[in-house]
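Okay, structure first, notes after.
Only one protein chain is missing from this complex, and each of the others stays in its spot.
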Amino acid sequence: MVNLTTKIGALTLRNPIMPASGTFSEDLADVIDLSVLGAHVTKTVTREKRGGNPTPRVCEVRGSMLNSIGIPSKGIDHFIQNVIPFYKAYDVPLIVSISAHNIDDFARICEEISVPGVDVIEVNISCPNIEEDGKAFAMRPSSTHKVMTKLRAVSDLPLWAKLTPNTGETTEVAQAAQDAGADALVVSNTLLSMAIDIHSRKPKLGNLMGGLSGPSLKPIALRMAYQCAKAVDIPVIGCGGISTVEDVVEYLIAGATAVQVGTATFINPTTMVTLISNLERFLESQNISNVRELIGTVRDNDAADSVVFMEAAP
Amino acid sequence: MVNLTTKIGALTLRNPIMPASGTFSEDLADVIDLSVLGAHVTKTVTREKRGGNPTPRVCEVRGSMLNSIGIPSKGIDHFIQNVIPFYKAYDVPLIVSISAHNIDDFARICEEISVPGVDVIEVNISCPNIEEDGKAFAMRPSSTHKVMTKLRAVSDLPLWAKLTPNTGETTEVAQAAQDAGADALVVSNTLLSMAIDIHSRKPKLGNLMGGLSGPSLKPIALRMAYQCAKAVDIPVIGCGGISTVEDVVEYLIAGATAVQVGTATFINPTTMVTLISNLERFLESQNISNVRELIGTVRDNDAADSVVFMEAAP
Amino acid sequence: MELKQRNAEAGTSANGRAFEAETRVKSNREVNGEYRQLILDAPQKILDCQPGQFFHLLCPVTSKHQPYLRRPMSIYGYFPEKGELHFLYKVTGEGTQALAELNEGDTLNVLGPLGVGYTIRDDWNNILLLARGVGLATLAPLAHEARRLGRKLTAICSARNPDVLMSIDLFTEMGAEVITVTDTEGTSDLENVASIIRTKIANGEVDALYTCGSNRMLKLLQDVGAEYGIPGEIALEQQMACGVGMCQCCVRSFRRSGKITHERVCREGPVFDIQEAMGW
Partner (left out) sequence: MELKQRNAEAGTSANGRAFEAETRVKSNREVNGEYRQLILDAPQKILDCQPGQFFHLLCPVTSKHQPYLRRPMSIYGYFPEKGELHFLYKVTGEGTQALAELNEGDTLNVLGPLGVGYTIRDDWNNILLLARGVGLATLAPLAHEARRLGRKLTAICSARNPDVLMSIDLFTEMGAEVITVTDTEGTSDLENVASIIRTKIANGEVDALYTCGSNRMLKLLQDVGAEYGIPGEIALEQQMACGVGMCQCCVRSFRRSGKITHERVCREGPVFDIQEAMGW
C-alpha cells in the first residue's frame, strides 16, 4: 500500500490533491464524492456582500482560459451560516480563502472567520491593495509582509499566503510571507492577461483583463513553486495548470508538498478523483511507498547557480 | 488594393509582419522568400564571443515551448563582416538586436553596431544586469531608464526597447524607456518558466529554467502590448504567441503598430508569408483599405478604468 | 491536528445528479445548411433528464480545431429506452466546428444532465411555446413531456425561411398544433407573432408560455404574459466554464421581489421565470 499522506505544518492531509479556490464549491458533490479529497478549499470570501465583475466573465484562449469573475460574495455571515456547516459533514480539512482591499478589512475578516470548522485560512493576497497604488499585496515583499503580519496577530489558525505570478519578485515575496508568519505558500494565482474579439473589437472579458489559468500557466507556476521551495522553509502548495498525474508529480519533485487543481476540474469534473488514484498507481509503478519521498527531489545540481542567474532570460 | 504599410517612427515597413529576434536567421531563405517581410530582425548579438547555454536548450510544454538558448554569439566583428552584408541584398529594413550584461558594454556595442546597413537597433534589455542584483534591466523602470539613456547618447539610429514579461511594472518600464528616448517598444520577450522530466527528475532544460514562448504567451503579451500602447506615445510592436492572422489583428486592435512572429516560424516556417497574405485578405473581407485603420481601435470604453484597476486580479 | 481518516459513512458521497460520461456517436448528420443533429449512444445513468436541462460537451481536439472549455448544449431528446441522447446544434465557432467533425463510432465525453429544466404545473393544461432557430432544440423535449402529461400544446416555430424550419414534424408528431412564421414570408415579425399569441390567449388556449434564447422573444412574451397574467418560462444562455455552479461565470441579472439578483444560468437555470428575466 502506498502512503499518500502529506503534511502542511501540523495538518496532515490524506493525499496531496485539493481544489484551488474559486474552482470548487458544494455543487461539485453532484458529480464526485467530496470526501476523497485531501482538503476542501472555498472560493475567496469577503466580509461585505459584493456583486463581482461584469459578464462575460470567462473566455477561452488557445488551450487555456481567462477569467475575471471578481469576488462575488454573499458576505461572511452567509458564509458562516451556510457554507461552513455544509463542509462539516465531511471529514476533510476545510481551507477558507479570504480577501480584502485594505489591511484593516483583511484583519477583520481573518479574525471573524476563525471559527470552529475552519482548519486553515488561505489569504488571497493576489488582490489589489487600494490603500497603496492598487497593485496586489503579493506583488511586493513590503505589502505582503505588512498584511501577513497583521493577520498573523489576529488568528491562531494556520495561514497560507496565496502568491501572484504578476511580479518580478517571487522569491522576495515568498520570504516576506514566511518572515511575517505564514504557515505555507500557495503558488500561484492567475496571470494578468487579455483577449480581444477581432470582429466586435471588444475585450472578450467584460472587465477588459483577467487571469490566465490552465495548462498555459503550468510552466510559469511550476517555476515559481520551485523558486519558492528553494527560498523558504515553510511548505509550498503548487497550483497552476495541473491536469494530469505527471503534472502533480512534476510539482512534487519541484518541491511542492501538496497541489491545488483549478481549471482542470472545469474540463473534467472528475479530475481530482482521477489524480488521486493515478498518483497511487504512479507511485506503485515506481516502487515508491510514500509520496513524501518525491517532494523536492529535483536533480538540479548540474545547473550551477551562476548560470541560472545569468542566463535565465534568453 | 489594400495598403499594408505601417510606420514605426520615421521608418515605413511594407507590412507589419517581421520575425522576432532569435527565431530567424539567413537560413530561413532556404524555405521562404525573405524579401516579402516587413523587416528583418537578427538574433541578439553581444560584443564578445559567447558559447550560449548547456543543452538541452529547448523543450516542449503543452501547446508551447521553453528555451534557454542563451546568447551564443560569434561576436560583433563576425556579425558586421558576415551577417549585415547578407541582408544588404534585400530591400528590407534590418533591425539588429543587441545585448550586454552591463551598461558600458551595452553602450559600446550600440555604438559599434551603428554602421551602414543597420536601420534600427533593438535593445534586448530582458537580460540580466550583473552590476545590480542580476535582474534583467527591463524588470525595473530605473534600470531601464539608465541603460536606454546611455544608449540614446551613443547612436543616432532608432532604438527599440524590448521589454520582459517578468515584471509587475509593465507600464512603468514602458514609460521609462520612452522617457529615456526609445523610439519604439517591442512587447515582449519570453516568460521565465520551468519543466521537469518526472522520470529522470532533471530539469528539461540544461539551464534549469527558460523562457516560455508560443501560444501560451499570447494573452499575457497581448495584455502587455495593450497596457504599453495606453501608457506611451511611441509605437508598440507586439510580440508573443502570434501564429494566425487573427492573432495579428488582435495585437493591432490592442494598439500595436506592427508585430513580430517567433515560435510559430518553428512550427510552420512559412508562417510569416502566410500571415502577410492572410492579413491582406482579412482586410479586404472587412472592407478596410489601410491596415493602419485597425491600430488601437479596441472598444474598451465600457470598462471603467477603476473597475479594471480594482478587479484585474481575480 | 491529526490526520482525518477517510470515513465512508461520514460525509455525503456524490449525490449522483450529474455524471461525466463517455458516449459513442451513433450519427452526426446535417439537418440543413446551418444545423446538425448529433445522436449519442449514452449510458442509462445520464438519461434521467428534464426538458430544458443541458449537457456540457467536451468537443474533440484535432489539428484544425482546439477547443478547450466544454460547450453547453440543450438536450434535444433523451430516450432511456433506446439509450440515446440527442443534440441539435448550430455550427458557429471552434467548438461546434469540432463537434461537426465527429464520425459514427467516435467517443464524446459529456457532462450532465445539468441545470434546472422547465416546469409544467399541474393546472397548465394548455401550453404554448415560441421557438426560433436552434431554440427548437431546447423546446423539443418540452413537447415530449407535454404529450406524456397529456397537455395541449401550441408550437410557434419561427425561422428565416421555410427551408430552415426544423422539427415541425417532431412537434406535429407530439400532437402539437404547429404555427410556422418566417422572415421571407413576412410572418415572423414581433407584431404578427404577438397577435397570434393574443388570439390564442383570447380563445382560452394558453395557460403558460415557454421560449428560450433571444432577447426579442423574451420581451415579446414578457409583455403578452404581463398583459394577460399568463405565467411563463425562458431558457437563457451565458458563457460557461464549469457548467455545474462552481465558477460563477455564467450569471445573469434577474428582477426578484423588487431587487436585482444574480443567478447562475448553469445552476439556478438555464430555465427562469420569464417575468424575472432581464433583457440584455
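A, B and C are the chain letters, set down in written order, and residue numbers restart from 1 in every chain.
In the analysis below, contacts are C-beta pairs under 8 Å (C-beta built on N, C-alpha and C of every residue); 3 or more make two chains touch, one makes a residue touch a chain.
In this text the structure is predicted, and so the values were computed from the model without any measurement.
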Contact partners of the omitted chain among those displayed are B, C
If I consider the whole complex, including the chain that's not displayed, which of B:47, B:62, B:162 or B:202 touches that chain? B:62
Contacts of subunit C with the missing chain: which residues? 60-63, 66
Touching residues of subunit B against the unshown chain: what are they? 5, 10-14, 22-25, 27-36, 43, 51-52, 55-65, 67, 69, 72, 89-93, 119, 214, 263, 265-270
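Throughout what follows, only the chains that are shown with their structure count from here on.
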Treat subunit A as missing and name each group of chains that still hangs together through touching. B | C
Per CA centroids, the chain at the heart of the structure shown is A
Once every inter-chain C-beta contact is counted, which two chains account for the most? A-B
Whole-Å distance, subunit A centre to subunit C centre, using C-alpha means? 35
Whole-Å distance, C-alpha centre of subunit A to that of subunit B, is 31
Specify, in ascending order, the residues of subunit A that touch 2 or more different other chains. 22, 61-64, 67, 69
Subunit C: which residues touch two or more other chains? 66
